[in-house]
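Left out: one protein chain. Kept in place: all the others.
For clarity, chains are labelled A and B in written order, and residue numbers in each chain start from 1.
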Amino acid sequence: MSSRVLMKGNEVIAEAAIRAGCRHYFGYPITPQTEIMNYMARRMKDVDGTMVQAESEIAAINMVYGAAAAGARVMTTSSSPGISLKQEGFSYIAGAELPAVVVNIVRCGPGLGGILPAQGDYFQATKGGGHGDYKNIVLAPASVQELYELTVEAFNLADKYRMLVMILGDGTLGQMMEPVSYRDAEQIETVEKPWHVCGTKDKRQHRTVQSIYIDPDDLEALNDKLQAKYRTVEKQDTMVEMIGCEDAEIIITAFGTSSRISRNVLRLADDLGIKVGMIRPITLWPFPSEAIMEAAAADSVKSFLDIELNAGQMLEDVRLAVNGRKPVHFLGRTGGNLPTQKEIIEKIRTIAGR
Amino acid sequence: MKKVFARTRGLTDKPFHYCPGCTHGIIHRLIAEVMCEMDILGETIGVSPVGCTYNNYEYFACDMVQAAHGRAPAVATGIKRVHPDQPVFTYQGDGDLAAIGTAEIIHAAARGEKITAFFANNAIYGMTSGQMAPTTLLGQVTTTSPFGRDAAVEGYPINVSEMLATIRGAVYIERVAVNNFKEISKAKKAIAKAFRVQQQKLGFSMVEILSTCPTNWGKDPVASLRWLEDEMMAQYPLGVFRGGDLEV
Partner (left out) sequence: MSRVEFDDDRCKGCCLCVSVCPKKIIALHKDKLNQKGFHPAGVEEMDKCTGCRFCAFICPDNVIEVYK
């Protein structure tokens, strides 16, 4: 038995986190994701958890660092300008190998930009953002139901790999009301955390959680370990959705909100006699390069069309995967504007020459 | 004959990497001794700063977490919220606590976060080779105030204890020094009191400890203690700024 309710995306993220066993939330208000924090403030009381409104995003992410080091399932949420401030903490979390979940409900930038939806933080999310050689797992939900599923999954992945897992959404998803089906209970994959600080109880050597290694060989050993871990994540936990790619002549690549818009276009193109498929990365890192590579190798596929709410960011990863085999076209809007179905169809017709 | 002074098991055997005569070592010992005497070593979780003491997680025999520059009070907050019944402390220098981490310390105090900050004030940035700190005295020569700190150009020193004492969530604030037997004994009492305040969940506590940096002050260790007494104490008077009447 499961319960089906109509809820706002942002609130679903909060509820999913609580269902996944998150009892510690640290945040700082910013549009368009404030509902998450407000929901946590009410809901944490019921479940005996804590919601701390921090003095800044920097403080919030460092509270996350502390709570994760102390062994808890912990989350912070923010939007683009706040996520920029958290980058220092992300790098430390990666270096100290701590599990944590971060939600970025992206708004349009640069600078203070605007509060409307965008996907301009793709580079920051997938290529680093903070200093040093590290990766975060980045999940890109495209519906309210998926916000729920992927938030729960984020906590499991974070614990499994001792990594930061980011959910990259945007205001469209966060503000959207959609039905969501909750399971009665989550399968919480509890893992041993033999590294967490909880006091020695005078029974063991003291533990330390740190990201600093003065000896170059020690630091290189950490880096090697991190890279090996990242290779495992790539192998085991890359997620992608493929729609109608088998006999497609054009393949759209899009994630999150832009994939939602693109999805509606597939049938319209079909009506015009143009076979269009879509590859939707669900994990932006690890990026589903192989799926794209395979599609690029197919004879039926003539070209790719990457659609994003930015000036062309995932585009670079798509081009790397396609590796010059086929042309990769781009359609993007910025400033909080969304591409219309008409725009996309027109672009498809131009590409197809029909 | 009885041993009347022994090395504390609150510290690991690892020798400190600090410069000769640097009083960070004394402060470490006092915190460690107090944890042992209060029998909380096995419960306590400490947070190391960025600064010369960045790796004191190797010295304290309790569980430790290393924090980013200035963020120790936020990290300690996260730890404390997960382990509310265990003592949590930060150890921070003046650059860490009073410059880059000013927001974190003020708001930890304002929230009445049940943590203790040990604030080693040596009026300079030790680790990065002697730059001016927020606590550098007027006239004091540092590598970034080579002609002496001039109020017209570099502004004034911050008296952190006095400032935090205006915050209600900060229930116990005392400034001590580690320059002689008497003051070291007082410092130890203050450290113990701060831990008791935390144990009783009364609110935020901080002990500011005037400390030396012989290397970057350009003075030998003994002369450094005299400078601390003559110059630093004039700007930073010792005493209890909040919670003097607390019976804990």
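Points to keep in mind about this one:
One rule holds in what follows: a contact is a pair of C-beta atoms (placed from the backbone, for glycine too) under 8 Å apart; a residue touches a chain by one contact, two chains touch by 3 or more.
Keep in mind the model is a prediction, meaning the values are calculated, not measured.
The chain that is not displayed touches the following shown chains in the complete assembly: B. Within the full complex, the residue among B:S129, B:T143, B:T166 or B:N180 touching the omitted chain is B:N180.
Mapped onto subunit B, the footprint of the missing chain covers residues 1-8, 11, 15-16, 18-26, 29, 180-181, 184-185, 214, 220-222, 225.
We adopt the following convention: only the chains that are shown with their structure count from here on.
Note on chain placement: the centre of subunit A and the centre of subunit B lie 40 Å apart, centres being C-alpha means.
In the complex of the two chains, the subunit B residues touching subunit A come out as 12, 41-45, 47-48, 54-55, 57-58, 60-68, 71, 74-83, 86, 103-104, 106-107, 111. Remark: subunit A residues 24, 26, 50, 52, 54-56, 58-60, 62-72, 74, 88-89, 92, 96, 197-203, 206-212, 214 touch subunit B in the complex.
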